[in-house]
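Missing here: one protein chain of the complex. Every other protein chain is in place.
This part shows chain A:
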Amino acid sequence: MVKQEREIGNRPDNTAFTQQRLPAWQPMLSAGIVIPGFVLIGLAFIGIGVALFVTSRSIQVLEMDYTGVEPTSPCFRCSDPDVKNCVCNLAFNIDTLFKGPVFFYYGLSNYFQNYRKYSVSKDDDQLSGDLDNFESPSDTCSPYETVGSVPIVPCGSIANSMFNDTFKLYQIVNGNEKLVPFDGKGIAWWTDYNVKYRNPSVTPLKNAFNNTVKPISWPKPAYELDTSDAANNGFINQDFLVWMRTAALPDFRKLYRRITEGDYAKGLPAGNYTLKIAYNYPVLSFQGRKMVVFSNVSWMGGKNEFLGIAYLVVGSMCVFMSIVMLIVYAKFKFPEED
């Protein structure tokens, strides 16, 4: 009796899992699947690629360097670091209608916003409006943590190095300069503006910044960033938010304004334009470049020929490989058929 019980106890379960006999689908990368698959994928990719390429082609981009390295450049005068409050005028003309909405970007190159020490040099708690961190900023902000013993708000290298060139665009209509209205709202991430960055709940905002100093390179304190719009100040200033989202690569562009209003809602008409640049930001010391970019967008974002070309190349490669495979299979007599 005891032995019988033992036998039953020891007997392994006869289930599909324990006996490794679970029902299974056994796909095989055979020619019958792969060749038509490749052709289908290839055709689909070529289709997408053509669509992307055409779309990308239709996007207009106007890109202008205004660093002022060459003596002929209008901003050459301003590129001297000793010159203060310099304004230079960049004149250009547009042949055909630049379809709206037009996006206006500034770009920097050879600028390492992704430098490790740089990209951590901020205090997220401070930027979310925590007054404790106004008094004692996080160590990560060093060396822009304090001046003497007075804390810097907003602290850190990123905030300190905020881009501070300003732009005004005029269309020359009958020899007169007509201001093209810029829309500076909603250029930053909605979540950054509404959730992640918060001003301390102190009114007026200025009081929250008592016993702090502005970042060393800033001409104005944070609560006076936008004198025209009181809600666009402090940490939720759109330009500040755009700057605080550090770029991935050393050559980058950041959105400055959109042109969506008034006469220019449909785009920039053909004509002559002057861009008035308040030139403040030094880049020559590290061989950097500054530029402005006008661009419009499509359903797939900005101009991006790479993606379309890549799709076309990969698609044609798939088709090509399927032909190669077909030849190989024909030559090697379809071993699967035996």
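Heads up, the rule we're going with is that a residue touches a chain if its C-beta (ideal position, glycine included) is under 8 Å from a C-beta of that chain, and two chains touch if they have at least 3 such contacts; residues count from 1.
Note that in this section contacts and distances are computed from a predicted model.
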Report task. Could you tell me which of "Adaptor related protein complex 2 subunit mu 1", "Phospholipid-transporting ATPase", "Glutathione S-transferase" or "Small ribosomal subunit protein uS7m" is the UniProt name of the chain missing from the displayed complex? Result -> "Phospholipid-transporting ATPase"
Query raised in the report: Which residue among A:214, A:290 or A:303 touches the omitted chain?
Result: A:303
Report summary line: Considering the complete complex, of A:30, A:136 or A:207, the missing chain is touched by A:30
Report task. Over the whole complex, note the residues of chain A touching the chain we left out. Result -> 3, 6-7, 10-14, 18-36, 38-39, 41, 45, 48, 52, 101, 103, 105, 111-121, 124-125, 128, 138, 142-144, 157, 160-161, 186-192, 195-196, 242, 245-255, 258, 282, 285-287, 293, 295, 297, 299-307, 310-311, 314, 317-318, 321-322, 325-326, 328-329, 332, 334-337
